[in-house]
Each structure stands twice: as C-alpha cells, then as structure tokens.
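First comes the structure, then the notes that go with it.
Excluded from the complex is one protein chain; the other protein chains are retained at their positions.
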Amino acid sequence: MIGSEIVTGLTIGAGYSLLAVGVVLVYTSTRVLSLALGEMGAFGFYLGVKFYLHGVPLLGWHLSAFEAGVTAIVVGGVLGFLVERFIMRPLTARPGIDKLIVTLGVALVLALVELNFISFDPYPAPPFLGSGHFVLLGATLTTSRIAELVAAAGAAAVLYLILNRTKLGLATRATTSDPTVARLLGVKVNTVYRFAWMTAGGLAGLAGALVSNTNGVLLPFSLTTALLSSLAGAVVGGLDSLGGAIAGCLVLGVVQNLAQPYGIAYESGITLVIVLVVLLVRPQGVFGRSSAF
Amino acid sequence: MPSEASGFRWPRVETRSIPGLTVGAIALVVVLAAPVLLPSFKLDYLETAISFAVAALSLNLLVGQTGQLSIAHAAFLGVGSVVAVELGSRGLAWPLVFIGSMAATAVAVAVVGLPSLRIRGLQVAIGTLVFQAFAIDLANSTGVLAATRSFNRPGYLQSAGHVYFLSLAVLALVAFLLSRTRATRAGRSFVAVRDVEARAAAFGINAGRTKLLAYALSGALVGLGGALFAFQQNSLGSAVPFGLQPSLLLIAVVVVGGARSSVGIVIASFFIYALPSLAPAGLSKYIQVVFAVFLILAVLFQPEGIGGVLKDLNHRLGDLVAGPRERPNPRPMPTDPVEKAHSATALRQVPRSLSGRLPVPALLSARDVTVQYGGVQALQQLNLEVRRGEIVGLIGANGAGKSTFFNAVSGLAPVRGSIRYRDRELTIAPAASRSGAGLVRTFQDMGLVRADTVRENLLLSQGWLARYPAAAGILGLAGTLPTEKELRRRADMALDLFGLDHLAEERLGDLPYGTMRIVEIAAAVAAGPDMLLLDEASAGLTPEEANQLGYRFNALRDELSLTLVIIEHHVPLIARVCDYCYCLESGRLIAEGTPAEVVAEPDVIESFLGAGSLKPARGSV
Partner (left out) sequence: MSAAGPVPNPLLEVDRLCSGYGSLQVLFDVSLTVGPGEVVALMGSNGAGKTTTLRTITGLLKTMSGTVRLDGHSITGQPPEALVPQGLVMVPEGRGMLRELTVQENLELGAFTNSDRASVARLMDQTFTTFPILAERRQQKAGTLSGGQQQMLALGRALMAAPRLMLVDEASLGLSPIMTETAFNLIAEVNNTTGAAVLIVEQNVLALDLAHRAYVLEKGQIVATAEGAEVRSMQGRLREAYLGAGH
C-alpha cells in the first residue's frame, strides 16, 4: 500500500533529519561540513550501552537502558565541545578541504576506537523504549520509529525557537550572516561555534540511540552510513537551509523506502543518482541560497 | 633524495645530498631483498601494502595536487579488482586485464566526479561518499565478490617472489607517472585549479576539463592498483577491503604521508597496511588508532606530513655534511643590458598565427561594452581603444569598473558589446584562449600559485605554448620533452630579464610581496604576449619599488615591444608613464585624454575627492 510505504519512509527520513539538522547548523555557522557527526553520535551510544551491559568502570553500577540513551546525548555534546575547541578552532584560517579532512579523521579515530577497544561484534542495542507498535495509515511503526519521528519534530521545533527567540539564537544567525560584522557588534563567535557543535553532537547522540534502537544493533560506521543519507537529504534540500534539509531528508526517506523492495543496491543507487543530478543542476539545493556557492 | 626532476636530466650530486642518497640507497636494497628476508606469507602483506600504496598515490593526485576530495577510493580500488577478476577469469592476457581495469575505473571515477564541472565547493565529496555506500551495496547484492572466480595468473608469474617484484614494478611505474605529471602541463594545471581556480583561465587552463582529467587519471591509477590487488589475491572474497573504513584510511595515508611527497605516502602505506600484520599480535589495533590520531595531528601541526619531516631531516643532514646553505637575496638583482636585449628578442619569438592584416592603429578596441552582475551594472556602454605601442592608463575611484573591464577582456566576466583584439572578436572566444591570442593579464592580488617555485609559476603561465596532449606529456612521448625544454628556456630568459634567476627555485610564497609582484610580471612576459594588462601592479610595493616600476613599464614597451594597459590607484605613476588615459566612474567613462588633461577635468577631480567638492567649502569666505 503506497500510503503505508510513504509513512514508513517519512519516519526513516525523520531519523535522517536529526543528523541533517546538526550538519546544517554547523555548516551555516562555521562554514565547515562536518562528516564526523555520525561517529560522534555512535560513540556516545557505544559508551552508554557498554556501561549498561558491563557497568560503569570504577563505579560498578549498571545504567538502565534509558540512561544509556541519555549518555549518548551527553557524550555527543561533550565530543562536540572538544572537537570545536581543540581541533576546529586552530584551523579557522585553513582552506575548507583541510577542515573537511580533519572531520573525517575524527570519524575514523572514533570508529577505530569503537572497533578495537569497545567491541568487534555488532553491539546489541538495548530496547529502551519498549517493543510495542502502532499502526498508522496501514504502516506498522515500532515505538522506536515513532520516537525518531517525535524526536526529529521536537528537535526542529526547539531549534527553531532557540534560533528565533533567544539571544544565543540571534547571535548564531548573525554569525551565519557575517562573522566579522557579528564580532564587531560584540558577539562572541567562539560561543556560537561551541553551541553549534555541541548541539550537533548532542543531536547526533540522540540519533545514534534512536537509529540503533530501530535497527537493533550498533556497528562502527553504521551511523556514518546513515549520515550519508542525511547529507544527501541536506544537499537536495539545501545545505544552508534547516527547513530545506529536513524536507530533503523526508523526501529521500520516502524515495529510499519505495526503492527498497527492489534490493539494497537500488536504495543507495537512487540516492547516488539524485545527489549527482542535484549537484549538476542546482548545486545549492532546492531551498538553498545560490550566493553560497 | 633528489627533488622532482623536470625533464630527463641526471641531477648533479652535491655534497649535501649524499647522506639522503645513502639512506635512500640502503632502503632500496632492503626493499629489493625482501623476498630473501621474509617468509612468503609476510611477503603477501607487503604486496597488499603496495597495492594500497598505489591507491594512495592515485588519491594524492586528486587531493594533494588538484584539491579534490574522494571518500570512495577504496571502492574504486574494488572496481578495478572486480573488473580485473572478471576479465582475467575469461582468459584475457594479464597486461590487457590491467589496461581494462584502468579504463573501467577511470570512467567510474570521472562519472562520480562530474559535478566538479559545475561547482567549486566540496559537495562533490558527498557524491563520492554516496558512491562508496552504493558500491558496497551493489557488490553485496550481485555477489561479484564471491570467491568463485579467479584471476588465472600466468605460470611464469606464480611464485611469491615474482608477484612481489611485479608489484614493485607497478609501484615504481605509478610513482614515475606521478612525477611526470607534476613536471608537465597537466600537473601545473592541476595545481593551478587547486590554488587559483577562478583565474586559471588566465593561464590558458579550462578548469572543468582539468578537474575531469584529474579524476580520470586518478581513476586509471587506482584501477591499476585494483588490478594488482586482484592479481596478488588471485580471487576475491567477501572480506575485501573496499569499504568506508579503508577509504578513510587511504585519506589518512595521503595526509600523514604528505601531499607533496610520494616517498612519504609509500612509507605511510607501509605503516598502516604492512606493519600491523608484521608486528606482534596485540599491537595492530593500536597502530590503526594511532595512525588515525596522526591524521588529525598532521592537519593541525604538520601539513607536509612524513614527506615534510624527511625533507627537513635531509636538509639538516646536508647542513651537517656541507655546512649551512646560503639563502639567496630575495630581491631582483641588476641585470646585464646586452643579455637583456638578447633575451628580449628571443622571448618575442612565438608561434602565433596572425589572422588578417593588423588594423592600424587600434590593437584592442572595446565598443559599447556592458557587464551586468544581477542588478548591478559594473560597466555601462564603455568605449575604449588601445593603440599599438601605447601605454594606456585606466584610473577611477573604488568600484569604477576597472578590474571588471580587465575581466571582460580576459573572459572572466559576462560581456555584452564588442571587444576586438587584432581584429578578432574576443567575446565569443573561450576565456582560456586569451593568452594564446597574445593578451596576458595580471591580478590585483597576485594570481600565481604561492605553493610552487618561481620557475614552476613561469612554466605555468606559458600554458598555451605547451601544445601537447596531457597524456602524451605524462608518458613522456615524442615532442613533449623538447617543448618542456623550450618552456624552461623561456622561463629562464624571463627570469634573467627581471634579475630573478637567483630565485628560480625559491617557493613563491616565501618571497617578499614586492618580489612576488615582479615575478608575476615576469610570468606574464614569459608567455610571449603582444599586450599586457597589469592590474594594480604597484599595490603593496614600497615607494622605491613603485618608482622602479615606472621604469619597468617603459622597458617592457621599449625592449619587448609590448603594448600596456595599466590599472592604477596611484595616479602620479600614471601621469609619469602613460601616453593616454581613461577615467571610469561607476562603470562609465567620464574622461579620456593625456594624463595631464584627464587629471585637470572637473568630473575627474570630483570623482576622486567626492561629489560637490568643487563647490566652495562651507563656512569659507
């Protein structure tokens, strides 16, 4: 039934948009494309699950499954802080390709640590949201799928409110528009960068917990693969437009889900074709500003 | 280690090079003796490392030289391997299999790299990342990685030792091809696209085609690596290293090895692909993580990577052996007038076809030239003429449209109206054809490649004279070597002319700003132009250097028979040097005439001092 396929696709797209929001936030305020967000999110959840299964080292107590999820968010935020402060800030004056490569380096380090020091086998994700399911428009959605939808909508709403109703949000929009002018007005742009990275990291942690929950397992690089679709969605919708990126992810989720019955190669194949076509025909994305490219 | 040789000349062995060469020789002996020193299963690890070193070198062409990022090179390696196994299992001779893999992978990489024709940013990297995921999915779903097919190695290449030496031969070939690329027009174009892409057309370079060539070339080389890998393994299985993690590791190898150093990359490849298997068991996982951390550290602190460290070491050893090197005087030296005259005449000999009679008197004529960016009219109905042998000045306040006019003439701005040069309409010709036609320009903020040496920049600017196809250059085919020699000769003459020959091997970015600007003029002259467009040549010069510049302009006209159009903010310089002068304001011509006439015009004075400034000052009697 096409209706149920579309609904399922939308929830998949919602999961992607959690990561895409982080990518766009970092990109618009710092002009850096962060490919590290996938692993930053996964790393947090890895630690959470490890503490859930084996207990926190030196303290002994085991986290509940829910607390494992919270750990993911917190660790993601902390990683965002560390990356911004110690890696991205010294590189402000360097060309974009250096900054992009260093985010790949961060992703690689995190994934290798996960692989070599945490676990080699697929890590079981504790079902911290229970295992019920709802039926919507003929589509069977597990609670974790619903959670993804809710989280994405919630994150988008909260971010919208922050950006448009708070001083920090105003400072972020000013920095996005023109960092030099923002500094001349007294905006501490380093604070804005920190906010962007920490929020993106926290959202990535949330995405890591939820997506792993849906898939049931956690693997190194599996979240970076999810990040790919987020990036593709953001490219289609517009890398400098939050709303556009979310829309792009939702559309991509639906398209991928419709292609899925034909085989996994068709899913990623059609993603590839869409990305290449968009880059060739309208590189700034459907809702992006053409001046940015 | 000797520096990259451009052209086949045995490098002179100086005393200071001896320690480096000795170390290199020892390393070479160890490498060649490996089959004797190692059991054959360990040799396998070395061979795998060599295949990945080839992939890393091919990635370096894209990342290090051309500034394009591919996050899918392990997948492309896989493409090469899969194609090789398919072709080999059908009984094709192994050299043809290798060539087939190269061709197929070159096409694949070029297709994924197509967006680079359209965009300058890094979004192309996202396309490669998506391809990486797609390739793995495709391989898994079609089962091409099943271990049922085998390459069918020929009998005479079955033993471990033979495979090893074949691998070394392929590695040596790839390194050689890369050094040939750097030494010819193709490599110079890649670097120009990396550093000064928006202006590469000034050197006769078509940026889009250059990027595509880089992708295709990188694809061919990584395909070769893939074929080699398939040859070594004989058959593939599901545990092949073509996924995202290997692609990221390849990037790490390129960065840690050093983007300008093939030796560094090969060493880094050894560390990441061979060492973990050769080292004791528990250590291997640490090696990978440490390496990834080195990637981050390298970007932060040592962008030249292992190659840079080795170069530094080499210099220090050389200093120890032969004493510290003398730093050359970073300013131009006085020149010999006889040599100068000779060089000047020789530089004028260029193969340029003259179409039709030279119309007298205008060499360049602009009629109703209009340039519009969005809603802004940068130039409006401009009429301007430059006659042979003149020095014409273009002045005007900020935003008057002076540089825009140069952009219009050099093809970097959308133009309505007519611009004729030597009676040929320029507005319909591609931007990269200007220098070939005889029109060369410089840029307000120095459009050369700071990361290259002075001489390399002078080779770059002669792009239109290197009339050989890129592939022929890389392979060193007939005709390319004499051309490269000729380019070098011209470059050296131009350097002589400006007193810069002692700085030929110096990195441009290390020189003082004033010297850099003179190098830019020398580079323009090396291209053998008829007409030189100089954009703010005096910007950033000390008053004394600016003074000298005036004499240089005259010398360029008198000794090299050049026609000059110069943009200048410093009006007194214009007054000294120019025969004729145009003054622009907000895209319109507001005055023309001799400098003395123009500077006295009320409109011009108001343009510079501010509108209404000629009214009696408020409050004065």
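Read from first to last, the chains carry the letters A and B; within each, the first residue is number 1.
Throughout what follows, a contact is a pair of C-beta atoms (placed from the backbone, for glycine too) under 8 Å apart; a residue touches a chain by one contact, two chains touch by 3 or more.
On a predicted model such as this, the values are computed, not experimentally measured, just so you know.
Taking the complete complex into account, B:399 is the one of B:24, B:161, B:303 or B:399 that touches the chain left out.
Considering A:187, A:203 or A:218, the position touching the chain not shown turns out to be A:187 (whole complex). For the chain missing from the display, the contacting residue among B:155, B:337 or B:543 is B:543, taking the whole complex into account. The chain omitted from view is touched by exactly one of A:20, A:88, A:155 or A:171, namely A:171.
Chain B residues in contact with the hidden partner, per the touch definition given at the top, are 397-399, 511-513, 536, 539-540, 543, 569-572, 575, 599-600, 604-605, 608-613, 617-620. Although one chain is not drawn, its touching partners on chain A can still be listed: residues 167, 170-171, 173-174, 176-178, 180-189.
One rule holds for everything that comes next: only the chains that are shown with their structure count from here on.
Residues 63, 67, 69, 71, 112, 114-115, 117-127, 129-131, 133-134, 137-138, 140-142, 243-245, 248-249, 251-252, 255, 285-286, 288-289, 292-293, 295-296, 299-300, 303 of chain B are the ones touching chain A in the complex. By the touch criterion given at the top, residues 33, 35, 87, 90-91, 94-98, 100-102, 104-109, 111-113, 115-117, 220-221, 224-225, 228, 231-232, 235, 239, 263-265, 267-269, 271-272, 275-276, 279-280, 283, 293 of chain A touch chain B in their complex.
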